[in-house]
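Only a single protein chain was left out; the remaining protein chains are all shown in position.
By written order: A and B. Residues from 1 in each chain.
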Amino acid sequence: MTTTPSTLPKRDQSARLENWSRAFYRFRQSWLSVIGLAIVVALILIAIFAPVIVPFPDHVAGGTNTAARFTPPGSQYWFGTNALGQDVFSLVLVGSQVSLFSGLAVVLSAIVVGGLVGAIAGYFGGWIDEILMRITDLLLTIPSLILAMAVAAALGTGVFNMIVAISITWWPAYARLVRGEVIGKKEEQFIVAARALGAGWPRILGRHILPNIMSPIIVKASLDMGFAVLTVASLGFVGIGVKPPTPEWGTLLSVARADMPDYWWTAVCPGCAIFLAVLGFNLLGDGLRDVMDPKARR
Amino acid sequence: MTLLDIKNLNLAMRSFEGETQILHGIDLVIERGEIWGMVGETGSGKSLTGLSVSRLIPAATGRYLAGSIHFEGRDLLTTDERAMRSLRGRRIGMIFQDPTTNLNPVFTIGTQLVDVALHAGHADPSILRLSSNASGRERKKAARRVAIEMLDKVGIPNAAARIDDYPHQFSGGMRQRVLIAMAMIGKPDLLIADEPTTALDVSVQAQILKLIHDLVAERNIGVLMITHNLGVVAQICSHVAVMYRGRILERGPVGDVLKRPAHAYTQALLNAIPTVHTKRGELRGIGDIMQEISR
Partner (left out) sequence: MLFYAVRRLVLLVPMLIGLTMLVFVIARLLPGDPVALAAGPNATPDVIESVRHEFGLDRSLPMQYWTYLTGLLHGDWGVSIFTRRPVFEDIMTFLPATLELVAAAMLIAIVVGIPLGLAAAVYRNGFIDYLTRTVALGGIAMPRFFLGLILQLLFVSWLDILPLSGRFPLIEIPPEGPTGFYTIDSILAGDWYSLSLALQHLALPAFAMSLSPLATIMRMMRASTIEVLQQDFVMTERALGISNGKILFKYVLKNAMTSTLTVIGLYVSWLLGGTVLVETVFDWPGLGLYATQAILSQDFMPVIGVTLVIAVIYLLSMLVVDLLYGVFNPRVRYA
């Protein structure tokens, strides 16, 4: 034991580095993934800098300009104005904040709750597993959009309540995923060794199992981001969720629906924003899956 | 007439790295009643030679640089796909290595046998023992009858009942018998068997070899048996060709080649077979020997 070569950890790190560079190479090979990444990065930048770059900041704050209502797209208002004379482009730019933030929050809270439930169920097994998974399965059969709508409506409007409502319907999928992964890992040699060394279950789960099951979770999360953005917009569209004057893509579309078909531009800009955001996250997620989980490649 | 005459066959395959020549001037003549064993290591080109005879190498990746393959006097390399298809399954039968993956898992063996029989019967109605103006239903009935007879012949017990079973309901050896039945149902004149016994355990191997041997003797057909196992060659082949890196190094009647190998590579192959006299740690690979030879 005393002759263990001291160079081993170093080699391990360079191997990891090599893995990363190879993964990055594979990711770059697919130009669709790169486009996805570009869209997502652009979205994040827009969300961060939206207050600075919008052409009409006062419209975002709720200011109206009835003299210029329903102006068609032109040089002053790139995507026209709505019924209140507000610049649609400005509203859509700022709307990215709500969509991205709540999408991210939904996915993260679903990972935390679902991950915890799944890890406990998978690690302990037995009746704990039975009960937790039966509840999970039952929740999965309930139509998620209707459940989210009901919860959101009962909690009242607002970004936070909407996030809570959607998260309630999202964690079961992660619970299933994490449970499966934990069961697969917990009988492996290094876990048995850690247990033999007297590590407690929080330590084994957190330090030994969790880092080894991150790839499938990250892949699923990135694929889910697009769907989360879509769900947020869906709630806004049916009139549950964020209320004006806070700009939100789904709500903008729902309001614009009343002004169709004569003032079609009020709908086209927010609709395209949702489409692009979802497309970007889907492409990125596909690319990440090919890199991190080559077995699942289709 | 000569059954199969391969002359100076040169094949190049395209891949992401570019085009590489795989076969370098293969010459081989097979007459009826002969069982040719083609031995060589993995990647030596023996399987591609077999696929070339059936013209199953996709045109997108494979290109014939030179040579000809004459089957009963007709050059297969210039035959169109339509005519080629009427030869396959009828005049030329093929058996592949792994009986678990070469049968379609979601169809009964009967369905698969009947389709091959119908195809062969289309080219030659006498296989179904029908006149050429028989109706579709008559053909199907006849094809099923022929399929049951064929299953019986390859030693599937209770063939009439088992014809409606799915592949997963058979053992590995039985599945290979079914595949042999599929290859032989069209009464081919040439059988190409690509490692037909490699995936089977040794006792089953011997049974399958005997089955092929008996069918060949009965029908007087020619066989190209691709294998890497010299034991198989010694057991059933009348002739042997030794392949290495896309070339045939040595060929001839099995007794001559195995007893008095003229080429050092053949010698090395024979030496690599462990016997009861081989001492522990004495197993030898071929790689080092070939380096010595090429030097």
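By definition in this document, a contact is a pair of C-beta atoms (placed from the backbone, for glycine too) under 8 Å apart; a residue touches a chain by one contact, two chains touch by 3 or more.
These numbers come from a predicted model, not from an experiment.
Shown chains touched by the undisplayed chain in the intact complex: A, B. Residue-wise, the contact with the chain that is not shown comes from A:A153, picked out of A:L37, A:L116 or A:A153. Contact with the chain that does not appear here is found for just one residue of B:R90, B:R139 or B:H239, B:R90. Note on the undisplayed chain: of the listed residues A:V40, A:L84 or A:L253, the one touching it is A:L253.
Note on the undisplayed chain: of the listed residues A:L145, A:A194 or A:M292, the one touching it is A:L145. Listed by residue number, the positions of subunit B touching the unshown chain are 54, 56, 85-90, 93-94, 96, 98, 101-108, 112, 115-116, 119-120, 166, 168, 179, 182-183, 186.
On the side of subunit A, the interface with the absent chain consists of residues 32, 134-135, 138-139, 141-147, 149-151, 153-156, 226, 230, 233-234, 237-240, 253, 256-257, 260-261, 264, 267-268, 271, 274-275, 278-279, 282-283, 298, using the contact rule stated above.
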